[in-house]
Structure formats: C-alpha cells, structure tokens
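All protein chains but one are shown in place.
The chains carry the letters A, B, C, D and E, assigned in the order they are written, with residues numbered from 1 in each.
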Amino acid sequence: MKRETVVNRSNWLDAGTATWPECRDFLAETPAAILPLGATEQHGPHLPQNTDTVLAEALAVEVAKAGSGLVLPAVPVGYSWSWRDYPGTLTFSLDTFRDVVKDLARSTHRAGCRALMTLSGHGANPGPLKMTVRELVDELDLKVLNVFYPGLDELMADAESPQWAPMNFHAEEFETSLMLYLKPERVRMDQAVREYPPRSAEYEMSTLPLGSLSRSGVFGDATVASAEKGERWFHDCVARMARVWTDFLSAPDAG
Amino acid sequence: MKRETVVNRSNWLDAGTATWPECRDFLAETPAAILPLGATEQHGPHLPQNTDTVLAEALAVEVAKAGSGLVLPAVPVGYSWSWRDYPGTLTFSLDTFRDVVKDLARSTHRAGCRALMTLSGHGANPGPLKMTVRELVDELDLKVLNVFYPGLDELMADAESPQWAPMNFHAEEFETSLMLYLKPERVRMDQAVREYPPRSAEYEMSTLPLGSLSRSGVFGDATVASAEKGERWFHDCVARMARVWTDFLSAPDAG
Amino acid sequence: MKRETVVNRSNWLDAGTATWPECRDFLAETPAAILPLGATEQHGPHLPQNTDTVLAEALAVEVAKAGSGLVLPAVPVGYSWSWRDYPGTLTFSLDTFRDVVKDLARSTHRAGCRALMTLSGHGANPGPLKMTVRELVDELDLKVLNVFYPGLDELMADAESPQWAPMNFHAEEFETSLMLYLKPERVRMDQAVREYPPRSAEYEMSTLPLGSLSRSGVFGDATVASAEKGERWFHDCVARMARVWTDFLSAPDAG
Amino acid sequence: MKRETVVNRSNWLDAGTATWPECRDFLAETPAAILPLGATEQHGPHLPQNTDTVLAEALAVEVAKAGSGLVLPAVPVGYSWSWRDYPGTLTFSLDTFRDVVKDLARSTHRAGCRALMTLSGHGANPGPLKMTVRELVDELDLKVLNVFYPGLDELMADAESPQWAPMNFHAEEFETSLMLYLKPERVRMDQAVREYPPRSAEYEMSTLPLGSLSRSGVFGDATVASAEKGERWFHDCVARMARVWTDFLSAPDAG
Amino acid sequence: MKRETVVNRSNWLDAGTATWPECRDFLAETPAAILPLGATEQHGPHLPQNTDTVLAEALAVEVAKAGSGLVLPAVPVGYSWSWRDYPGTLTFSLDTFRDVVKDLARSTHRAGCRALMTLSGHGANPGPLKMTVRELVDELDLKVLNVFYPGLDELMADAESPQWAPMNFHAEEFETSLMLYLKPERVRMDQAVREYPPRSAEYEMSTLPLGSLSRSGVFGDATVASAEKGERWFHDCVARMARVWTDFLSAPDAG
Partner (left out) sequence: MKRETVVNRSNWLDAGTATWPECRDFLAETPAAILPLGATEQHGPHLPQNTDTVLAEALAVEVAKAGSGLVLPAVPVGYSWSWRDYPGTLTFSLDTFRDVVKDLARSTHRAGCRALMTLSGHGANPGPLKMTVRELVDELDLKVLNVFYPGLDELMADAESPQWAPMNFHAEEFETSLMLYLKPERVRMDQAVREYPPRSAEYEMSTLPLGSLSRSGVFGDATVASAEKGERWFHDCVARMARVWTDFLSAPDAG
C-alpha cells in the first residue's frame, strides 16, 4: 500500500504464491483475474476426489499464461449436491457457493480488478454461477465470464467412448485422460471401470441424484483413457479458453 | 457406496488425493477429520499471500499422521477483514466464513464423521470459529476442537524478537521461519523487514484495521528468521496439536 | 376439515376455482399437484407480456386432464433477469423465486400432496428450479418433477424457422403459434417481426443480458407462426408432458 | 426499448395482456401502478378458493379505469397462515410475501413507476403489507398506498347479517354477494351456510388460528347474499378506492 | 442446575433480580413468563423517551403479582419506524424485533416455560408481534398471548379528551396520566401540549410516518392528564390484563 512500486513484467501472477506488493503492481497494470472453481467429490474408484480442483487450477494457470490475469486460489469445494451421499464428497449449498464466489469477486474488485473469469472444473458449478454472477454485475463495476470447457463436443470428436449424456460425463475417458497427463501418480488405472448407468429421457427433470444411478461413480468409460489424449485435450482446452478470455477482455462492452 | 470394502490400514487419509471408496472405508473406522483453515492475505513484502494456507495444510497433515483423521482440503481464504485494503488480500465476510465451515462439517458429518478439528493458520479465524462451532454442535452430533498454535508463548521462548502484542504476530520471525523450513523457495529474505507499528493500549478496542498501522504488513521482525528455528517450531507445534487432538478424541464427553 | 366427505370423481381439479372440501377430498385420493410457472415479461411487439403464464396454465390444465393432479394457481412472475430493462417486465430475484416455489410446495405438502410437477412456460425458470427442488426434497417427503417443453427439438422438426440457439427461442414461431391457437385475440400479427440477434459462441458464458442483444425482443421468426401449427404443437406438448408425469407418478422410487 | 413510441391514449393498461412497448409508453406518461393481492385459501363450502384473487383483480381493473394506472398481474397467493390447516389453502410466509411485493415494486420502479397502490382482496395481507411498504419507501423513490376495502363499515350499513367481528368477515354475505355478481357460476349457494364461531374478547390476542374456530370456514352468514347487493357493493368499493387513489396521486407530498 | 432445590413460594418472580436457582425452582412450578416490550422513542416535549418501557415493566410486574409468571427484563427498544426521524428515537427493524422476541421465547422455553405473555407498552409492537408469535408457535411447544391495553376504549370512557384516532394515541391524556402516577418526577407538565394533527381518512393506508404529521410528537391532549386518573387507569389495566392472562393459562387448549 505504501511501498515503492516494482513494475511487474509478467502477463500473469499467482495470487497465492505472490507477495502483496506484487499483486498491487500487477492489478494496477492488468485489472483482470481468473478464479478456478473445483470440487472435492467422488470421481469413481480410480480418480482422486480433488480431480476437478486439480484440473481447474492447472487450466487457470495455463490460460493466464496464454492470456493474462491474476490467478486466484482454487476453491476446492463446489456445488456437489448430486454426489452428497458418497462418503468423502464435500458440498456447498447454493447459498454458500454463491457467497464464496461473491466475496472473492468483491475482494478482487476492491483491489482494482474489473474483469473476472470463473473457470469451473466441475460440471454442476455453472448453473449456480450463472445466477450468482448476474447478482454480482448488478452490484459491482465488474464484467464476468463463466467458462466450463468451451467447445468440448468438437474437441472430443476423436474420443473412443461416447458421453453418457450431452455435456454429461464424469470420471470417464476425458477426465481420466487429463489426470493421466497432469497427475499420473494419482490415477489408479487398475481400478478404472466402464459404467453407463441407465438413463431415461427424463432424468434431467427429476430430483433423483445422479449419485443414485451409478454403482462406481463413473459415467462413461474410464478404461480407454490415456495420457496422450489428456495432453492433447488439455492444451486444446487451454487454447479455447484463452481465446474466449482474450476476446472478452478486448470486447468494448461485453458485460 | 456399493463397492466391496477395502480396509484402510493407515491412521490418516487426505480427502483430496484419496478416492471415495478410500474415504468411505477410512471414516467407517475412524470417524474423525481435520479441517485446515488458511488465508490469502498480505504477509509483508517477503512472504507469499498463501502463507497461512501452506502452514495450516502442512500442520494438518503432520498432525493427522501423528494422531489420526481425514485431512480435508485446506480452505484457502479466511476472515481477513483487517487486511482488506492491501491489494491481493481476499476475505470472507463473517457470514460466508461461517457457512463455509458449516457446510464442510455437515458434509463430513453426513459421511459418518463425529469429531472435527479445525486447524487455523490465520489468527483472525478463531474468533468467528468459536461462535460458528457452537452453532454447529447445537445442530449436529459432532464434537469440534478449534486449534490455533496451542502453547505458542512457551514454544517461542527462544525467539530472538518479541511479539508485537500478545498472540499478535504477522509475517515475522515465527511465520517466516516456518516458511523458510517448508517453502524456502517462496521466501524473499532480501525483502524481509523489521517493523513494530505503534500500538496504544487501546488498539484492540477500536475498529482501526491492523492494516492501517503497518507500512510493510509485518508486525514483528522477519529478518531474524531461519529455517532451523522453523523446523524446530514446526515439529513442536505438530506435537502439541497432536496431543490436544488425541486427548480430545479419547475424552469421554468432550463436547 | 370437519365436513362430511364428498368423493371427488374426477382425475383433476383446479385449486383456484374449487372449494376447500373439494381440494381435501381430491388430495385424499390423488396426492399429486401441478404448479404452472409463468412470467410477465417482454414477448416482442406482438405478444402479450403474460404469454408464458397463459401457456403454462393452459398446458397444466390439459396435462392434469390427460393425467391427473390438483392444478395450483399459475405463478404470474418468474425469474426474468435477462429482460429486466424492458419496461413492463417483472422479475423475481433468485431468492424470491425459490421461496415462492418452496412455500407453495410446503402448503400443498401439508395438505397431503406427495408428488409435484412444476411446469414452466418460461425458459429461465428451470435453472433456479433445479436447485430449488433439490432443497425441497431434502426438506419434505415429496417427489418433484420439473417440466419445460420435453422433446421440443423433435416436436418442432417441422418448424419453418430455425431456433436462435439450442433450446433458446423467444416470442417466435413456436410461442406465437401457440398463442394464435390459445389466445388469438391477444396476438398482434401486424406487429410480428423476424429478428435473429447476433450471437457469438460465447454468449452463454457472459452476463450480457439477452435483452441487450435484441431490438424487438424477438429471438427467431414470429412472422411464420400460425394457429394450425400452434394447435398441433400444443397437443403434442400436452401428450409428451402427460407421459413423463404419468411415468413419474408410477415409478417406484423416482425421487 | 429501442422501438418508436406509440402514444398510449388510455388512462389504464393491463400489464399482462399488453405488449412491452405499450407498457413502456404507458409508464412514460403515467408512472403509476396497481398491484392486486389475492389469496388461494378456504372460503367455506360454497365459494372458490381464489375468491380474494378474483375480487382483487376485478376491483383493480375497475379502479384503474375510474382513475388510472398499470394493472399488474394479481398475486394469487397471500399471507394465509390462519387457514393453513384447511387442505387446499396455500400460504406465503411473512418473508416470502414481503419479498414478492418488494420484487414487483422494484421491477415496476425500474421501469419508471413512482406511485403504487396495493389492493388486497384478503384481510390478512394488510398487516404484513404495512411493514413491507415502509421498507420499500426507505429503499426506493416510490410512494405506496395500501388499500383494503376503505369505508366498508359505512358501505355495509345495509347488510342483513352482522360482521363476525369488527372488519373480520370471511366467505359471508359480503364476499358471497360480490362473487354472485362477478362469478355466479363459481358460487354453490346450495352449500352456503351461516356460521358465527364462538369468539371471546381475547381471540385477537392469542395465536389460535381462526381456522380452528370455524367448522365450515365461514365467519358470518353466506345464505343472505345476493348478486344485487354484490353489484351495489362492488361499484361502491370501486368508487371509494378510486377516490383515495386519485387523492393520493394528486397529493403534493403523500409519502 | 445442580444445587438443592429451594421451593419458591411466590406466584411471581423477576428474572432480572432473581438468582438462577430461584428461576429454576420457579419455572419448575410455574412454567409461565411475561415479556414486557417497551420502546425508546419520542413522547412529546414533556414525557421521557422510555415511557413505553416504564409502563410495560410496571404493568408486567403488577400483572404477575395479580396472576403469576416469571417477569422477563423489559426490552427497551421496539418497532418505532414511525418516529425514526425524531432525534433520540431508537428503532428495531421488523426482522430484528422478531428475532429478539423469538430468542427470548426460545431461551425461556428451553428453561421449561410453556406459556408466554408479551405485554406491549408501545402501540406499533403488536403488528409485528402477531406474525412473530405465529412463527414461534409453529416452532416451539409454547402458547403465546399478546396483550396491548385490552378494553382500553371502555376503560377510558371517562377521559376528558378524545383519542386522535381509534386506538391511536401518543403522549396524551392516557399515557401522561399513567406516567404522572408512576414516575411524576419524569414528567414536565409545563411542557405538556395539546395537539391533534390533521388526519385524513386515508392516513392508515399510506406510508406517511405519523412522525411527519405532528409538530410536538403528541397525538391528543396531554394537558388534561392527572396522577389520579393515572392511578385508576393503571390498576384497571392491570386487572384486565391479569384476567385475560389467567383465563389464557387455564384454557384447556388455547393456542
């Protein structure tokens, strides 16, 4: 607050490992931040519970490097109501999830930030996020972009196994491949399974938790995952996310 | 939920890197968890903003190893109102902080946990925690212990520099030494300073944020820190925490 | 409460026009209810603002006739944040919307109802509803189904104009046709327009209100609507909704 | 928002059946609105549950015609705690009722409205409303008038049956007569009863729900109702309400 | 909790001046309490701001003596929105007022109390109280009676000055007389005035604060007050209140 300025020469900064004068200097030049939103929830018998946090964090850092922004600490818990009966799963209520995101946005906004990207590694976060950020932009002078694997269908055109349902996949070929690339020591491929729980056309309409449909916690085929696919898909995701983020930052009035 | 049980043979488990069947099996045997509570806030010009998170997480793992428990993911943001004007500091409001802790306790309790230790790496968390956990134990069948550096005065008897105020220290000899031991690559000792901001006897009574008292963000003397002290103090802390936790778990009616 | 029972011989009942003894008798035999959720919001220059309410109400009555249930009064306001800058649009906040739905479910549950279908005429209601009903089923012994035009893509295969975006249409061929069938006197076809506002691939990710994209409030082509299509589509919708509702009621453990 | 203005030449408008450009033009000339507040609750064995909604809506339209204003959609549920044990009755909690009214006022205010009349058809709404609108006028630049049958004692001087208690009547001569005039097809006069539940001087002081006092749900004498009285009383009510509304709109500083 | 019981031989007890074993013993025999609800608000130029608190407290003690009950400490602030622009007036919001009453009821209920009388000295408390105690009886096994000068019209038949409006009086003959009897040293009769602010038939319908109608804060005639009338009225009030309270306690199912 009162120290001499040291100009930050990088296009990105990690808010956790940086010092406060570095944050101050960075935001003064680049008033933009990226918030990785993870989860601690069941990911089948072979993936660690923090899979979504690991992915969100790794993607956020690479997107910041490819674009720009202050990377905020990954929130390690999300809105995981669907898995709440799997021992080990942690979940925020809708209200807590909303307040967490708002408080982080408010803190960053107070420090000068004017554009925020939330980057969800967990597929049930975007729903609550959509409503949360509407309340945020009505409160703060802040523009917000919510990103969750943009263009995934296109990107996964070469996957070996089908998605369980449109944009509905969990602990399967895609997530397992990314983890095999990023944290191979955490993946127990000997435990990986293929499970396509029965689905009626109406599953989206009821309050039946997804968790009660699956025996293993897997929705798709984890056995065909590989680190090679993970590497390709990870970098493709980074490129797509960096593009929408850069476009967003440069749009005259995106709101 | 439906898989065959694989008996967990360890006395501790990391809820983030474990799979859900491992969590299930662990809690069935050991219904106890440890929640590290960190912060992302200014720690002077020489320490990273995640200092309190790093410390809480490292301590939690070692305490779990020395005692027992499921280590929950460290919450990387705390109640940091006092530093809210340092760019980079993130803070939860009292209500958000309370809800975060409650939701994590509820999730773990749902999975069978009956004893929880919160382990704060940040000195402003215990105040809100005290009231939070009272509400929790009125709601759940859960006993809770709040730990923040027990016996620190005794432990730091051999420190070279005095505390700024009783149990009031920040980014100084103690915290810097611990970080020099745990994350030396993150400590910029060339930026370390000694600052004892003026304090009147009444500072505790007003709403003047601590942040407005210090120029550097340091309250104490960071220049005399060393990895050696950090190592000694860290393990002494672990031992003290493990002792109160073990005593708490074995007490017949600790509440 | 205390009068002699008059057995209700119908499979459906309108909770508004019925008397309370009729409601009592009906729910004693058929503990199921349908809640139409409408909106009062801009629907272009040619459709009345209550379009979604009219549609939800008409569909609910026909679905109840084709299946069964107590038809609750249509809620005439929804979650219409996106159109909040069009004068005339009324909107509930997320919290108010949630509380309204919860209070109606609680009241009906207190009267004996154990299965509830929400039937949204407004495309922005299902998002908040999904989270709302999860909280409801955790609180009450009630199973809930959320219905919003199931199978619409299939049903509209013979439409003349394309949807603006997947499942994203407003005041266009479909809605206008339904209104031409149900309330022709309220449709000003001389004002009907065709407008396909520009859309980037990212529009779903930002907080840009849809309202700021369109000049007229129409997303699609209203000019090609007809009462004939409206009649066909309306009854097709009723049949599809009645089917999922009947399946839901007869499922052993749909939750 | 962006279309050419078509001057609204009427002194009133229905926000439900109007289009948004009509609302925009109307409010630009007449920044005043009327909000009918109904109920879905027991009205004895002979009146429909939506009696209060039907009355509030019909009165609002006529008052708007006699005075001026944008008629908002009638809220079909009110604060009906007293009847919550009659199957069929729907009730909002105090908080939900308050939030519903506030959100509608906020939406209308955002569109330019500066004067609002709430018109209650249900006798338990005015209590919560009084406190609600105080909070509203502290928040918005809006003046609010709460109307519930002004001058009713005077107006009913020629009734054949006495009120059960001062301003305390339900499903009796007055309400039944109005419904016989407005919706004769919905009134089952063969089921109409006369019931004066016992009342102690203290009934207002306890939390005993009115509902537990009456066998039929009627408080008064429904058997002496007639469409002729209903017609006279309805138009007398409209005249009185229009007068206070017009006075209110023209008062220099009514708040 | 653990001391030997000393049987309380009195029919009433002051929870403030009593010790906790006395409270324990009293409630074990007489599970009934009286909560005086006062205000700190303008009472004209001649009466102290705590007039309503003084009256509620004195009445509560005498009613307890004449009937029975644990007298809780008088709440010195009420719902005084109407006077919020008179410097010196303190007011609770509706929510705070509600929570205060609820927490006191919950505490007393936890100690065994099963019947509660709220005794308001302030005329704007009963409105919020009515809704508050409904929520309370839905939550607790507690019956509640709200008392505010029962039978006042009858009792004041011999007053010299008329009420400003029905049951609407403030700092006038009645309140001033009671204070002249109870706290003569606090009444500045040389400052007492007579003021009948203009009232339209509609004043109850608008949100115009009463406070903006009166110059002095008096609504009625304070100049004709006397200690003699105060004494007679005070004891008459006590007798009426004690009667309804005793009836309430002995009623088999008053709720």
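Operating definition for what follows: contacts are C-beta pairs under 8 Å (C-beta built on N, C-alpha and C of every residue); 3 or more make two chains touch, one makes a residue touch a chain.
Remember, predicted model here, so these are calculated numbers, not experimental data.
Here the missing chain is touched by one residue of E:Asn50, E:Ser68 or E:Asn146, and it is E:Asn50. Residues touching the missing chain, restricted to subunit B, are 79, 81, 93-94, 127-128, 130-131, 133-137, 143-147, 150-151, 200-202, 205-209, 212, 244, 247-248, 254-255 (touch as defined at the top). Although one chain is hidden here, its contacts on subunit E can still be listed: residues 1-3, 15-24, 27-28, 40-50, 53, 72-77, 84-93, 95-96, 99-100, 102-104, 107-108, 110-112, 186, 188, 191, 211, 215-217.
As a working rule, only the chains that are shown with their structure count from here on.
Counting hops only between chains that touch, subunit A reaches subunit C in a minimum of 1. Work out the mean CA point of subunit B and of subunit C, and you get 49 Å between them. Mean C-alpha positions place subunit A and subunit E at a centre distance of 57 Å. Look at where the CA atoms of subunit C average out and do the same for subunit D: the two points lie 26 Å apart. For subunit B, the set of residues that touch two or more other chains is empty. In terms of which chains touch, the assembly is arranged as an unbranched chain of neighbours.
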